[in-house]
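See structure below.
All protein chains but one are shown at their positions in the complex.
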Amino acid sequence: MLIVPTVLILYTLVFIVLRILPGDPVLAVLGTKNIPPEQLEQIRHNLGLDKPYIVQYFEYLWNVLHGDFGTSMVISGRSITADLLERLPATVELAIAGLIVSLAIGITTGFIAATKRDTKLDLGLRVFGSVTYTLFIPWLGLMFQLIFAVWLRWLPASGRIDPDVGLETVTGFYILDSIITGNMEAFRSALSHMILPALTLGLVLSGPYTRLVRTNLVKALESNYVLAYHARGVRGSRILLHAFRNALIPVVTYAGLQFALLLGGAVLTETTFDWPGIGTYLVEKVSYRDYPAIQAVVIVFAFFVGVISLIVDLIYALLDPRIRY
Amino acid sequence: MSKPILIVEDLTVYYYTLKGIVRAVEEASLKAYSSDLVALVGESGSGKSTLGYALLNLVPPPGRIVKGRVIVNGVDVLSLRGDELRKARGSLISMVFQDPFTTLDPVRRVGDQILEVLLEHGVPLEEARERVVEVIRAVGLPERMARAYPHQLSGGQRQRISIAAAIALKPRVLVADEPTTALDVIVQKQIMDLLDDVRKTTGMAIILITHDIALAAERATKIAVMYAGKIVEYGPKDKVIGDPLHPYTKALLKSVPDIESREWPRPIPGTPPDLRKPPSGCRFHPRCPLAMDICKRKSPNIVEVEPHHYVSCWLYEGGEASG
Partner (left out) sequence: MVEILSKALTRILSTIIPSRVSGRGRALVYAGLAIVLAIVFMAIAAPLLTPYDPTRRAGRSFQPPSWEHPFGTNNLGYDMWARTVYGARTVLIVVFLSIVLSMAMGVPLGLFSGYYGGRIDRALSMLMDAIYAFPSLVLAISLAVALGPSLFNAAIAIAVVYVPTYFRMVRGQVLSIKEELFVEVARALGIPTSRIIFRHILPHLIPTIMVVFSLSAADAVLTEAALSYLGLSVQPPTPDWGYDLYKGKGFVLSGYWWLIFFPGLMITLLATGFALIGEGLSEQIRRERL
């Protein structure tokens, strides 16, 4: 149960970095304008920034645990929590889509590389995996936009959905909502907007999976139990399936470890495609130096990382009976 | 003692490696009958495991069966292809491996792995399920063990499961590659008792690959002695142990500690040859105390010195001991 200390450590770090380090945030943002010091003091008081750090530390923690992330410093009175909730589905949708794409690409290429090992195809796929990993996400995204949206006009360049389709939001996940409300036009629009961002994010993150799947599949195929399967007269296709199942276990673990990268990549993807998620929210707030908001986002990220690692542990236990019993 | 259940004729297996062609098995021949336990005895590198794999056409690349026939119950396994070969494995001839800790799929229940063998050979589900229970009991394990995962079982239990999976379809021949080497002596006895029991009740023949001559002497009905890829002597256990013909066999028997003998065991001088460049003529001649001129030039033929007792040595060329 290492998430609790991990998240706490991160919370503390974030607090130090974003509350203590920048000095007086009020001054930083509003100091240039000619606001009388008493009014600055008043603002500071309203935001609770004049209390000793220790008090702030625990108060904020308490609030966060109750889902209250405070209010924005720049747009006074605006609830950060409300903002986050509004933006969250977009990011989650993108992250899931990106993950699916990266797994799809990674697993298929790894599979092919394993079954055709030591051929040129195998080497080519592995090189492809290495190269894609060092691509700069905004560059890939913008190139995709240039090619597919501007030159070929096949797909939209940015945004999440075409506003004209009039989608009723139920869950906030546009693709789901359009299915729920039976709005096929919205579905197509949401899907077409999703393709380029998901492809960008997924492609860049797929590389490690190729190598991982290949190595583990080869290991499984060369193992003694596969030999035993052959000796018992089991069909080749079934043996491949069993080997695959064994090979998948490290992939799941890796997917969990890679989640942090997925989040980071999502931030870049969002800004590149003007995808209205938490990533773009973060970047906006950064440009405004809206520290409370930035702090909130970072904490949310930390929390996500913790939760995902827990989920990965559970899935891993499900797949590998050696852990369960 | 009718027709042999297994006939191996001139089986030759080479490994085509980057460093040369390893002549792992050279023209091996033997016959086994129903309920036989043929112990294939030899040092490491003698080719016995390769021969075992070859019986199921399971020699891994870069190995290849260059020539020979393996006839089980009238069917030449080596002539089968594709799905026919696959179906023959497990139902006609089957195999149990040395290391019980790595020969079962770690993520599946053992019962499912046995069940799969049956289903993959076309046995209907209900019948298959019953057979799984039957065969698990037959190997001396409780029925509920079918739901266990391999890591929950001991080495001996896992080996029993492997045996269960191997005999589920009642094959005529079972190849056991050092099945007890990784287990302790007590478990070894249990496993060997189990195998004895199965072969006597079902008429299945067992090819037991082992480096342990004592085990062979104890359990086998027939013994085949292998050296450097060739079967140098083959015959009923009592004959091979009691009246060994080949110099290698004699040396091998003398090299084993004997609690009743007053002599120290004597190791065989020299080392096994590199099978990429095997010695000319008889492969044992560099280490043979009785080597003659012809031994260096020509490889000896197989001679039946007495009924069912074969040897491949120039000392016996005339059909009886000479020189």
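For reference, chains read A and B in written order, and residue numbers begin at 1 within each chain.
In this section, contacts are C-beta pairs under 8 Å (C-beta built on N, C-alpha and C of every residue); 3 or more make two chains touch, one makes a residue touch a chain.
Computed from a predicted structure; not experimentally measured.
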item	value
Visible chains that the absent chain touches, using the contact criterion stated earlier	A
Residue in contact with the excluded chain [from A:Thr81, A:Ser102 or A:Gln145]	A:Gln145
Where the missing chain touches subunit A, by residue	2, 5-6, 9-10, 13-14, 17-18, 21-22, 130-131, 133-140, 142-143, 145-146, 149-151, 157, 260-261, 263-265, 267-268, 271-272, 282-283, 286-287, 289, 291, 294, 297-298, 301-302, 305, 309
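Rule of thumb we're sticking to: only the chains that are shown with their structure count from here on.
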item	value
Of subunit B, residues touching subunit A in the complex	56, 58, 60, 86-91, 94-95, 97, 99, 102-108, 116-117, 120-121, 149, 151-152, 162, 165-166
Parts of subunit A lying in touch with subunit B, wherever the complex brings them together	223-225, 227-236, 238, 242, 245-246, 249, 319-322, 325
